[in-house]
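A short write-up of the structure that comes next.
As you look at this complex, bear in mind that one protein chain is not there, while each of the others sits in place.
Labels run A, B and C following the written order; every chain starts at residue 1.
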Amino acid sequence: MSTSLREGKPQLAGRPDRELRLRMFRLQVELRYFEKRAYDLFLQNLVKGTSHLSLGQEAIAAAFGVAMRSDDYTYATYRGHAHTLARGVPMGPVLAELLGRENGLMAGKGGSMHLTSVEHGVMGSYAIIGAHLPIACGSAWSAQYLGTGQVSVGFFGDGTTNIGAFHEALNFAKIWTLPVVFVCENNLYMEYTRTSEITAVEHPAADRASAYGLPSIIVDGNDPDAMYEVASTSLQLAREGGGPSLIEAKTYRHGGHSRADPGKYRPDAEVAEWLARDPLPMYRARLIADGVAESELAGVEADVGLAVEAATEFAKAGAVPGEDLLLKDVWANGGASWRN
Amino acid sequence: MSTSLREGKPQLAGRPDRELRLRMFRLQVELRYFEKRAYDLFLQNLVKGTSHLSLGQEAIAAAFGVAMRSDDYTYATYRGHAHTLARGVPMGPVLAELLGRENGLMAGKGGSMHLTSVEHGVMGSYAIIGAHLPIACGSAWSAQYLGTGQVSVGFFGDGTTNIGAFHEALNFAKIWTLPVVFVCENNLYMEYTRTSEITAVEHPAADRASAYGLPSIIVDGNDPDAMYEVASTSLQLAREGGGPSLIEAKTYRHGGHSRADPGKYRPDAEVAEWLARDPLPMYRARLIADGVAESELAGVEADVGLAVEAATEFAKAGAVPGEDLLLKDVWANGGASWRN
Amino acid sequence: MAELTYRDAIARGIAQEMRRDHNVVFLGEDVAAAGGVFKTTVGLLDEFGPLRVRDTPISEQAILGAAMGAAMTGLRPIAEIMFSDFFAVCWDIVANEIAKSRYMTNGQVSFPLVIRSGNGGGLRFGAQHSQSVENWAMMIPGLKVVVPATPLDVIGLLAAAIRDPDPVIFLEAKALYSTKGEVPDGEIVDELGTAKVVREGSDATIVALGTMVARALESANQLSEAGVECTVLDLRSLVPLDTQTLLAEVSKTGRMFTVEENPRLCGWGGELVSIVTEEVFFDLDGPPVRITTPHIPLPAADALEDMAIPSVERITATIQKAMNS
Partner (left out) sequence: MAELTYRDAIARGIAQEMRRDHNVVFLGEDVAAAGGVFKTTVGLLDEFGPLRVRDTPISEQAILGAAMGAAMTGLRPIAEIMFSDFFAVCWDIVANEIAKSRYMTNGQVSFPLVIRSGNGGGLRFGAQHSQSVENWAMMIPGLKVVVPATPLDVIGLLAAAIRDPDPVIFLEAKALYSTKGEVPDGEIVDELGTAKVVREGSDATIVALGTMVARALESANQLSEAGVECTVLDLRSLVPLDTQTLLAEVSKTGRMFTVEENPRLCGWGGELVSIVTEEVFFDLDGPPVRITTPHIPLPAADALEDMAIPSVERITATIQKAMNS
């Protein structure tokens, strides 16, 4: 199970060692297999509502997954399956949530766009563009105030850099020297519109860093080792009181924006070019070139394949949520009554 | 009357000639005398509600007042007396608005913070920080679409650069190449807090320009000639299809933030330093040094003094607005009914 | 006469108005090249070109600010806010600026603009993409609020909204996008502030809006089998509110039931109850009753969402119980 991935020695800023690299490999396989399964289940009409896949962007989540301390805080978007799983949240409840079942991560009440698992540090997935960036500042503030050494990490897309909340959060994090890492996953598109067409600068995050007194950081988001290095360095900076970082990771989503979108607005050549840079096979080949046995990687893949099967069984076996859940937990007293 | 100031030859980008400089002198005297009178009337309890004076910041309004084309659009803030008058709006109705009278610029319905005179291109004064910046983009868009050559100018403060709307407006103006000039009047303070304490960069506007693909422009906001040069250049750029500019004008307000504020949070030395840089006496001295007769300037001052007296009489003579106004003009049909 | 989806009716309504008035322009996220995330604006870019149909960044304040500034200087913009939940990120421009500026300036400016938005639940999108925000808009003085229930009304009310000199919040029921209806050929223009009696009955009046209209009708048919004959009133617009028709219909039957998709507190149903009780109290044979989504955020799971939003069964049961007591 993925939980094991978060054990072992804490991250060090810098290059990942063999063990960390294998963990990143495994995580990427998990995210990939999980989301492919989610897509299959969507085609079978079992996934309700919408869902947004990170296929092609797994290296970013995987690198942060291994680089973060187990009590650090993750803030994800509606495209949050990968970031949730990467923190060790088990696949079964996540898949069950997508299916709208009672054994889902939030008993079906949140759905794909709002995955949350506080016990794993996943403080939520947010479906309103940019909103989670100031919120990430909030838990960074509490960590700073309470002296816990925790760091908040907020993931978001290129298109998100044009909304007001982004601007407010970045300035706020800087002036309070908050331990927060902002990670822009630049996959070139907002929903169907190319971000470069509606953005005043070439690098939507990195070219804005100086507006908040921050250095410009661009990294290959399809390279887990490079991602790890920048992740661990920024986490360490934050943890040591050095304040926020803004990272722009270049990547690409293999599919459309959400389940309804075939992604046809993208030039064939561009898609082909990025498919050729698929982080999974690239990393697999690199690890083998670096001396890892093919059989070890194949073993991981087989393992994860079984885990996805088990998660699917778990999810499908979940009950449909009942009426008791409907009026539960609006308030801290567990209820929904607005009167007395 | 101030209307005459807007006649004469159109502005040219570059240094102002003698006539323009005299117009700027006169405008600054108008703004100064007007606001001193407004303050007196406030002390007499005749000005209702709040008001925000531009004493000390007049050079910026004066320079744009003479540099703008008569059909250009002004977007001011709650600190909008100066920008309104600088477009040629007569003093009487403005003062009457402050007094809440029926002969006020908006019949008392808007008040000091919302001065608007569409016939003079003053498209409104906005009291929610940052809101007018995207709105200024809108009239710039219509000018662009209709091919009128008009330019929108949006004035705002240093503290305003940290709100989301600022960010959205700047990016939007740039990508649509809109004819809009954003003018940050950096008077060092938001209300009572020093902006440098809550802003990630030293120059709150200029250091953000690159985030929108714009050049960084800083100008001495207490120097009307320098202001004129940068104003006319940016207006011309916008008019010729070159898109937006972001200008940071360094200045200082002589008084507190609003009528309730004595401004005590500011170091004495700082206040003294800036009072020594009061744009009015400085400019007066410069004009005299450049050969303008003292008597000519004194004549202007006497003239304006009379105009302020007349405006005061006009305002004081205004009737208290009656019930007919209360339910007027919620809708374009002139009424307020939500039912039929 | 053709059969058209509610979805396609949007583009038809916009196109009809863009053809007749060059100052009608349209902007929003993914609305041009992609034809809208709900495919409601397909074809507009091709017909009207990139100067009139414009894609924007994810900057809702800029979108509505631009629409506002353009509206007060000669254009008639239509702006799309993709999901009505996103009004929360640009509410200042709507509620503080657009709604108030005509009044504050003593009538110096007008806002002939329409803000369209996908509204309501039923698609299992969860609490941040499913809200019914008609009451958000209704409570702000200076906004007109329209919610069409059929493809025909989409076109006619959209045309009326675009021609209207005041700002109109035009809420499209997302759950209805794929529903179909007959629509005549040629120009269609309706009138704001007119409710429609879509069924007549003598025992009770059911007042509904948007997605709830079809449910109210179905419920009325069920009730009819049980011997209760209901009038069904499709409000169509909350501001202006057609109180004439409302009061007349409620007075006729003596009972009013409102069916609201929005969560209960401060929903339009409460407003209607207060109007009806204040103005025709003595025509009432029994208490007005509101049927609403409970006062909770909307859950995502299909089973839960279906329990939350008023269903035909719940409408029928509530009315039956009230009429029998």
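Please note the rule applied: a residue touches a chain if its C-beta (ideal position, glycine included) is under 8 Å from a C-beta of that chain, and two chains touch if they have at least 3 such contacts.
Given the structure is predicted, the values throughout are model-derived calculations rather than measurements.
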| item | value |
| --- | --- |
| Among shown chains, those touching the left-out chain | A, B, C |
| Given A:38, A:137 or A:231, the one touching the chain that is not displayed | A:137 |
| Residue among B:80, B:93, B:108 or B:224 touching the omitted chain | B:108 |
| Residue among B:49, B:305 or B:334 that touches the chain left out of view | B:49 |
| Which residue of C:71, C:104 or C:123 touches the chain not shown here | C:104 |
| Given B:129, B:235 or B:315, the one touching the chain that is not displayed | B:129 |
| Missing-partner contacts on chain A, residue numbers | 73, 106-107, 109-110, 114, 116-118, 123-124, 126, 128, 131-143, 145-146, 150, 152, 164-165, 168-169, 171-172, 175-176, 325, 328-334, 336-340 |
| Residue numbers in chain B that touch the chain omitted from display | 48-50, 100-101, 104, 107-114, 126-131, 159-160, 162-165, 190-193, 197-199, 260, 265, 320-323, 325-327, 330, 336, 338 |
| For chain C, the residues touching the chain missing from this view | 85-89, 91-92, 94-96, 99-100, 103-104, 126-128, 135-136, 138-142, 239, 262-271, 273-274, 277-279, 281, 286-290, 294-297, 299-300 |
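As a working rule, only the chains that are shown with their structure count from here on.
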| item | value |
| --- | --- |
| Farthest-lying chain, centroid of Cα atoms versus that of chain C | B |
| Chain A and chain B, separation of their C-alpha mean positions in angstrom | 46 |
| Distance between chain centroids, defined by C-alpha means - chain A, chain C (Å) | 36 |
| Sequence positions of chain A contacting 2 or more other chains | 162-165, 197-199 |
| Chain C: positions in contact with at least two other chains | 56-57, 59-61 |
